[in-house]
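Take this structure, written in structure tokens, and hold onto it; I'll ask about it next.
Shown here: the complex without one of its protein chains, the others still in place.
As written, the chain order gives the labels A, B and C, with residue 1 at the start of each chain.
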Amino acid sequence: MTRPLGSHSGHDLITQHTEDPSLARIGAFSDGVFAFAITLLILAIHIPQPTDADASRGLLTLLTQQWRSYLAFALSFMLVGINWANHRVMFSAFARANHTLIWLNLMYLMLGVAFMPVPTAVLGAWLGSPDNQVVAAVFYGGAATVGGLVYNLLWWYGAYAAKLTSPALSARERRAYTIAWGPAPLVVAALTAVAFASPRVAVVGYVAAVFAYVLPVPRLVALQRRRREHSKRES
Amino acid sequence: MTRPLGSHSGHDLITQHTEDPSLARIGAFSDGVFAFAITLLILAIHIPQPTDADASRGLLTLLTQQWRSYLAFALSFMLVGINWANHRVMFSAFARANHTLIWLNLMYLMLGVAFMPVPTAVLGAWLGSPDNQVVAAVFYGGAATVGGLVYNLLWWYGAYAAKLTSPALSARERRAYTIAWGPAPLVVAALTAVAFASPRVAVVGYVAAVFAYVLPVPRLVALQRRRREHSKRES
Amino acid sequence: MTRPLGSHSGHDLITQHTEDPSLARIGAFSDGVFAFAITLLILAIHIPQPTDADASRGLLTLLTQQWRSYLAFALSFMLVGINWANHRVMFSAFARANHTLIWLNLMYLMLGVAFMPVPTAVLGAWLGSPDNQVVAAVFYGGAATVGGLVYNLLWWYGAYAAKLTSPALSARERRAYTIAWGPAPLVVAALTAVAFASPRVAVVGYVAAVFAYVLPVPRLVALQRRRREHSKRES
Partner (left out) sequence: MTRPLGSHSGHDLITQHTEDPSLARIGAFSDGVFAFAITLLILAIHIPQPTDADASRGLLTLLTQQWRSYLAFALSFMLVGINWANHRVMFSAFARANHTLIWLNLMYLMLGVAFMPVPTAVLGAWLGSPDNQVVAAVFYGGAATVGGLVYNLLWWYGAYAAKLTSPALSARERRAYTIAWGPAPLVVAALTAVAFASPRVAVVGYVAAVFAYVLPVPRLVALQRRRREHSKRES
């Protein structure tokens, strides 16, 4: 008995497993890495101990003098949070995965998510050191820039090169995402350049960028949607 | 060919993705952060090493002298556990999410969940230090108060400002939750004020509050339910 | 319009949320804590650094001299693994949860799962110290005993006191679980008593118990099942 072509055969099974190991599983694994990395950021905050050499200065001083670490923790928590929220949006736009997407996604999780506790801890510990604050701020900005670039690379590959997006996503909506996500690494790279001149201004810029970036994506997409609906009504 | 309005079109897709990135995913991500943060609390307990300077005092002494760290671990485990259980209840009451809810939830996860290992470790390490126990107890109480406030802010926003609750949740039931959750930060803030006078009494109060708080929520809600059923029968 | 009693009303909603916040969610949260705690056991293994005071002894010596830490890691990994596998079986036997079960489960996760990295690291670090190995082995055995007791308490409460088990689970099968799980804390407590006399024998006993315990549960249940089927055929 011959099975008709296109039936749910071993062919589909293998295709599904090696070419598209279920977007859902990649998303769930990514969510796990996001959740652990965001919680692990807390390691940037040093726990003072009564046996520390500077314990005689008092707990209040020990806690308040590392305010830069709290700032770095909060900044990175929101940054990784933005990454998580956008990553969710990106993966909902995909209809399927392929081998390359899995590896680009792993690369992104490595550089843009799991690595972040390191520059976060470095920024918090060294921003107060006059001789080293430039390096700390540039290291942080550089890491965030690389993360943003790989994020965009993931999107460009999935949406344009491999055409993995859902058919329900129109070309305009796809472009809206591209436009919304594209500028982020450029902005962070510019702020990283500023850090060479003034690390403090750069850090203020990182904070401002994070809080500003929370908004534009839905706005830009909503704008495109309104335009599309407008042109629909006219046709 | 024009698609009928209201069909499952790109419009819905976008709305769903940016405005309501599935409550389920937010809940799963939050659960990940809860589970990881609650496990990470164990870092508050110092592992004595044979190479430590005070190792000659013997392992038994080293283990028992840090009983305050075990207490702080247990206290925070139950506190984060309460937060998890209530957060689950809150999110089951919601029918949809929006952009602001995602960010308020991230803020809550940052301040009320992921940050808790720090005050927990500080409380365990410094509660035995006469000069610093006030700072340790106030720091712990302050962190728990802020967590409780952001939790309520999340609920007030979702339930009243943005009206995201399920239609199946009556106004009375919604109020029952508001009444059940509202007092928590006030109680913890009051205990934090007590900590300025007596940090030990405050810590006893934190423990008592945690164990007492396990009960009232279902009781209050059950009370409201009984009242509603009572008034139903009469109508 | 009055809704018929027993419809999917607000009553059910509330009952479901506060009394039975979905077994699935409790299971998923517990699985998260299990997965993190089992991975966090690796912190028991000290990473030697070239800047360590004893670095001149060579990496090979530094790695091999802490073989007790590898042993403790493997022992606890299998112990937490047994706990996870049994916890899964227990929760599949439940048909619903209630408020008390949630809190007993949290207590179990705290004492039997999240706390385990501490006695594991202590056992690995101090088992080689002649003066302190009794304390290390008793501390480990004591923690495992408490974990086993709370596990059984959770089962007894759910299966007998609150009758939360599925109707498909016969009384005999329920008893089979009770018999299979009951002896574990007794065995570990006996080995803990042995540790006062000979900590090394006790640790060998812990290892033997872990590997032996992997088997009996399915055997005992299968035995009961065979008996039941036998009596069925005869009736």
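For this structure, a couple of remarks:
Just so it is clear, a contact is a pair of C-beta atoms (placed from the backbone, for glycine too) under 8 Å apart; a residue touches a chain by one contact, two chains touch by 3 or more.
The shown structure was predicted, so the numbers you read here are calculated from the model rather than taken from an experiment.
The chain not displayed here makes contact, within the full complex, with A, C.
In the complete complex, the hidden chain is touched by one of A:L23, A:L71, A:A95 or A:A125, namely A:A125. Across A:F139, A:W155, A:Y177 or A:Y213, the single residue that touches the chain missing here is A:F139. Here the missing chain is touched by one residue of C:W84, C:F139 or C:W181, and it is C:W84.
One chain is missing from the display, and on chain A it is touched by residues 2, 8-11, 13-14, 16-19, 21, 25, 28-29, 32-33, 36-37, 40, 44, 46, 99, 102-103, 106, 109-110, 114-115, 117-118, 121-122, 125-126, 128-129, 131-132, 135-136, 139.
Contact between chain C and the unshown chain involves residues 28, 31-32, 34-36, 38-42, 45, 47-51, 58-60, 63, 73-74, 77-78, 81, 84-85, 88-89, 92-93, 166, 168-170, 173, 214, 217-218, 221-222, 225, 228-229, 232.
One rule holds for everything that comes next: only the chains that are shown with their structure count from here on.
Copies chain A and chain B of the same sequence differ in orientation by 90 degrees, per CA superposition (steps of 5).
Averaging C-alpha coordinates per chain places the centre of chain A 36 Å away from that of chain C.
The multi-chain contact residues of chain B, meaning those touching 2 or more other chains, are 28, 32, 36, 40.
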